[in-house]
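With one protein chain withheld, the remaining protein chains of the complex are depicted in position.
Note that the chains take the letters A and B in the order they are written out, and that residue 1 is the start of every chain.
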Amino acid sequence: MGSRAEPSVLNAPTGSATRVASADDNIVRSAPPPASWVNDLAPIAASDWSYDRAAHLIDRAGFGATPEEIARLAAMTPEQAVASLLDYGAVPNDHLAPFDPSGVWDPSLRNFPPSRPAATERAEKTGESLGVRVKPAGERRLQPVVDRFFYWLRATVLETRRLAHWWADRMVATNRPLEEKMALFWHGHFATGEEKIRDYRKMEQQLALLHRQATGNFRTLLIEVARGPAMLAYLDAAENVKGAPNENFAREVMELFTMGVGNYTEKDIREAARAFTGWIDDDLDFKVDPAKHDDGPKTFLGRAGSFDGVDILNIILEQKITAEYIAGKLYRFFVRENISPDVAVRLGAVLRDNNYEIAPLMRAIFLSRDFYSAPSMGTRIKGPVELIVSTYRKLGVKHLPGIPDLYVLSRELGQTLLNPPTVAGWAQGRAWITPGLLLARGNFARDVLFPDIINFVDPNFNPGAEVKRVNDRILAGYSIGEATVDQEPGGGGMEGGDKTMANVSPRSSRRPARRPLRTRSTICRCAC
Amino acid sequence: MTSTFSRFGGMARRDFLRAGFGSLAFGAAGVLTRAPAWAQTAAHAAEKGRILVVVELSGGNDGLNTVVPYGDDAYYRARPRIGIKPARLRKLDDRLERLYKDGHMAIVHGVGYEQPSFSHFSSMAYWQTAAPNRGDLYGWVGRMADAMDPEGHANFVVNIDTQQSLAVRSQRHVPLVFDDPQKFIRTGFADEKEVLSTVATREAGANEAQEFMYGVSRSALNAEQLVRDAWANYRTPIDYGLVRFGLDRVAALIAADFPTKIYYVAYRNNAFDTHVYQGDVHARLWTYTSDHMAAFMKDVARLGRAQDVVLMAFSEFGRRVKENTSQGTDHGTAGPAFMIGAPVAGGQYGKMPSLTELNDGNMAFTTDFRRVYATAIKSWMGSHDAAGVLRGEFEPLPIIAA
Partner (left out) sequence: MNAAVRNTLVTFLERQLGTADLARASTYMERPLRLTAHLIMSSPEFQLG
């Protein structure tokens, strides 16, 4: 914790911020902001600037900072402070290394089948699948294919955890905190999860896009996300074909990503779905399959034409509601949850008038009196990732520590990067807090300050007691069937109250029942 | 075509008697000597002490091998190897079948929704949010709690799990979420203990956000000890079976007079996802499940709350009609849902889907799952805002005896 630096912002008080010196230290705080500041988008004056307002800015536009860093921001004018965070293109960040892949993927895993049965069907038809040939003779001739299938499921899950760790480390170490905060916001907005996508490379690709356009252009961002393999896979775009449209993709794009419910009809969704037909992800590339694309005339939001998917997106962007929806969502994330309709309209206009450039909107928000009004200050519940990253940044820690483990924390606190619960992203605010979660946050703080190295077990190398038991038996020479004979279906994870399996007379002490040998690993949960 | 229970248990129950069972004392039911300080109930809830217990069976339970249409040849044609022969169809054990025979179990056939998803993840999220093909920020139980109790009283909803389920995510409520009562504890070093609770306790907050945080903190502090006490004081002679996915803890809280109206538990980790050699696995799953659920119902009766508790069980989808090449089944559609309890008018509801008129090998659902939810929300819990909670009108089934 150390001692605090002397802030250098001790100009004689002028303007509306009557400064009050606190008894405890040299940090100068402003008097409470006037009530008139609520919903006032006019920029604050330089005379309104103060240490605690600078702290508020870096909390929201970043992940918080040390007293020294806050003091540096407080010494600037508000415009300079916001610019130092927003115009980060000029800020060097070369100390950050790119993601270092483990090399688990190879081209034989291209066009990975959607299920284990599909993998074996392909092998039965062609004699080969996933780069593995069917055994010409012998027992369980498809087993190597099945093993390969489960190899990739596990490998991509682990690699995704590494990717999440790399990103969180970036959030801690970056000189451009707003870039990361915006990427985090967009990840929750254009939510996709690797659990369904099953390919960390698509997540990596999308993450790079979110960084690239973090404060760039929303039109570009929307179109590239919609055509990105991650989103196409996540929303089953490939199942949307001419003659049999699947509305899922069109519906999520309109309901969650751009306009919100109530601003289009079901017919609009159906017509939009037709326009998106034929969109497929060919490994990491976007393609339109002309045979599957419905290029007929369509009517969408009052416009008529033989629209394709990009046309639909552009028409959506022409709607007034779109700019207001996006600006509103940004406001609710960065400022406060209750947005006045008037503010939503005005901020929507800023976004629209700047041709969907995001930076001018963020600048307007961060400089506004409303941003520093009482309802906006100290009222936001940090999500788990923000809590973790801001804890480290405020303590001046330069890299994400390995202990406590990020993945374990993610599970305990309820937010796992690259695996949001649904395409609707994470519910913000109070949804992060339950009594159990609050206790978990306190325990997280304890783990940060007193890392338990003695009991640390890397979750990636610890698949749990059941798998260990099976492993021991296999090493002792049991066949797979015998090794898994008294496995509880679904694995463990429900120990909870006492007396689960502990007191059962173990069946393993009897001869293992004669049962067909299993062809699936008990490590993986779902074979599809 | 009639259906009846399949043989859930692969083995006689006596094989599962645990060594420790005989030593459980049937003492006086553990009762806390002090009433919980926060137990002000909403006016409605005070009138009736009704409780809903939701059991989520994750993984996609194979409905056809659970409630078996043994009178339909199509079933045996589609499942030459895993179809359960009539001779093996007998009661799973005394307990769950007795519930059906006593008229306390309702089975709803063919429960599902339009444009079904075959992804565990997505379909379960749709069930949890009651928003098929959309999802929602909040869960249906969370929204039901908000509708029934807009003031957001503490511990209105309890979720036994290591993480909060999307189903209970709520705007106004702080669900009490815990798994192991003994681990529901704020850890701290010895020197800190005294100060830890002072630091976590506040009176008034400077703004709404602070008020909320202080409220949760208070609730955690209160609940922490009460949950651990409830568990420590709870004694039951009833055997909750080999796999205890939370109903035992629910019973402990009911016994301790928690003000909770809705409990949410799950048989986790996609346990019911029986793609491969499902015969024994599925039978065992249902032994565990029925043992646990039947034990709970018996315990609730022992606690004198039989008229107050209804349990609802579901899975995020059923499975395909035709067995696969691995003597298992793949993801499917409409499966049965169950409502169990003394207040239930037992029997069969809804229409069993056809096994021959299929959509790409899958049954067509005949009852939208939101009707089952509406039954719970409106008929059982008495909320007048089922349509708001479910974002649409869904007619309850006549399952709750008036």
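Everything that follows uses one rule, which is that a residue touches a chain if its C-beta (ideal position, glycine included) is under 8 Å from a C-beta of that chain, and two chains touch if they have at least 3 such contacts.
Only a predicted model underlies this, so the values are computations on that prediction, with no experimental measurement involved.
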Touched by the hidden chain, restricted to displayed chains: A, B
Option touching the unshown chain, where A:D40, A:D59 or A:E195 are the choices: A:D59
Contact with the hidden chain (one of B:R98, B:R202, B:R302 or B:R391): B:R202
Interface with the unshown chain - residue positions in chain A: 1, 24, 59-60, 64, 378-382, 386-387, 390-391, 395, 432-433, 438, 441-442, 445-446, 448-450
Chain B residues touching the omitted chain (full complex): 186, 188-189, 191-192, 195-196, 198-200, 202, 209-210, 213-214, 216-217
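Convention: only the chains that are shown with their structure count from here on.
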Chain B partner contacts - residues on chain A that touch it in the complex: 115-117, 120, 193, 195-196, 246-248, 251, 255, 374-375, 378-381, 411-412, 414, 421-424, 427, 430-431, 433-439, 442-443, 446, 450, 488-491, 493-497, 499-501, 503-505, 513, 515-516, 518-520, 525-528
Interface residues, chain B side, partner chain A - complex: 16, 18-21, 58-59, 115, 118-122, 125, 129, 133-138, 160, 162-164, 166, 169-171, 174-181, 184-189, 196, 200, 206-210, 212-213, 216-217, 219-220, 223-224, 231, 242-246, 248-249, 267-277, 280-281, 284-285, 324-327, 330-331
